[in-house]
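Apart from one protein chain that is not included, each protein chain of the complex appears where it belongs.
The block that comes next holds chain A.
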Amino acid sequence: MKIRTRLRRALTRLTRDASFLALGAPLHLLMVSLLAGVYGLLWGVIGGADDSAPIALGFVVVATVFCVPALTVAQRWRFRRLLGIDIPRPGLRRPWRQLAYHSLAGMLFGTLEAVVAVLIPAGLALSLTTVWVYAIPRKWRIEHPEYATQAAYLSVAGLLVLAAVPYLAAALVRFESEVVPTLLGRSREEDLVRRVEDLTESRAGAVDAADAERRRIERDLHDGAQQRLVSLALNLGIAKATLVDLPPEAREVIDAAHREAKEAIEELSGLVRGLHPAVLDELGLDAALSGLAARAPLPVRLRTDLPRRPAPAVEAVAYFVVSEALTNVAKHAREATRADVTVTRLGGILRMVITDDGLGGADPGRGSGLTGLAQRVRSVDGTFRMSSPVGGPTMMSVDLPCQN
């Protein structure tokens, strides 16, 4: 069973390789013969051979020119259909490269393909020599015994050729499939450019999607949960104010519930602020940042200079950066008494500088806050710099590109 499957697979592969090469040979040699025609006719014209030679030359040149894209298409089809290799469509770009491929590489490949393709019938014919010899009348065979020996040698040689053909064919197919896509398709450079474009686009999409999601959550919390909590707290507050003749235990319970509801509102608004405040969408970075600065536990001086609003994704990242930076200052900057936030737009760059007067020694390598911040900045191709010598002061500078 095992041997049969292996044999079948080998045969399938051989059929595939053989047809690939057999198809390749005329395609390649067509171009070679066309070019040979051009060459020969050109000599003829120079030599002043015939009146019709220039006209024939013109025909052949036009045929050659039209053959280049047609042959490219045919080669692409051959690779895709038989090998499953997709050569990127070069279209009409780089016609010289295509011409070079079809003439120079075509000559090499065409010859090799033709040789391999011929080896199969040749091998078959050789290996069958003994059969031919036995088909000849016995008398003649006895009279010429040396032919029988030669026929045996030839048969062995034919079998060897046949045995070698699959390997040769496979090697040639591999060789072609490695060389041709780079010659005929896009260059590596073009591929990289295309890839970078694709990646940039898909990443921008991902960033935008995450932003939209944040905004949606913020809105849901604001319009749903928070409203309900406020109204709950309000009702508890009313109960507290009106039900004055309750037993002290009941009052305590209402008091506690009221307090908890208010704390829940505070927590919820804190959460929402960290996500994506509505004010950022409606009124922009300037208004949202002033809210951050006001809520920071230490005095913050905020200066903004934004003649135009940046793109929403950039605004969101900028807001996040300042929010994280101020949280970091409040949490980790030792002996910091104040912070400065400057946001300016310099042409296509939004620059944020956040400084504090603490003792410094902050390390971007440690601490998930700074790592997350740097990652978020990189998500929009921004740059993140930090200087925090021991003894202070700490300065963080973030540049975000914003073309619009």
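For the reader, a short list of remarks on this structure follows.
As a convention for this text, contacts are C-beta pairs under 8 Å (C-beta built on N, C-alpha and C of every residue); 3 or more make two chains touch, one makes a residue touch a chain; residues count from 1.
Methods note: contacts and distances are computed from a predicted model.
Missing chain, UniProt protein name, picked from "LuxR family transcriptional regulator", "sn-glycerol-3-phosphate transport system permease protein UgpE", "NADH-quinone oxidoreductase subunit H" or "Formylmethanofuran--tetrahydromethanopterin formyltransferase": "LuxR family transcriptional regulator".
Screening A:19, A:290 or A:344 for touch with the missing chain picks out A:290.
The chain omitted from view is touched by exactly one of A:149, A:227 or A:371, namely A:227. The residue from A:269, A:327, A:344 or A:397 that touches the chain not shown here is A:269. Among the residues A:277, A:310, A:358 or A:382, only A:277 touches the chain that is left out of the figure.
Within chain A, the residues in touch with the undisplayed chain are 222-223, 226-228, 230-231, 233-238, 240-242, 258, 261-262, 265-266, 269, 277-279, 282-283, 287, 290-291, 293-295, 299-302.
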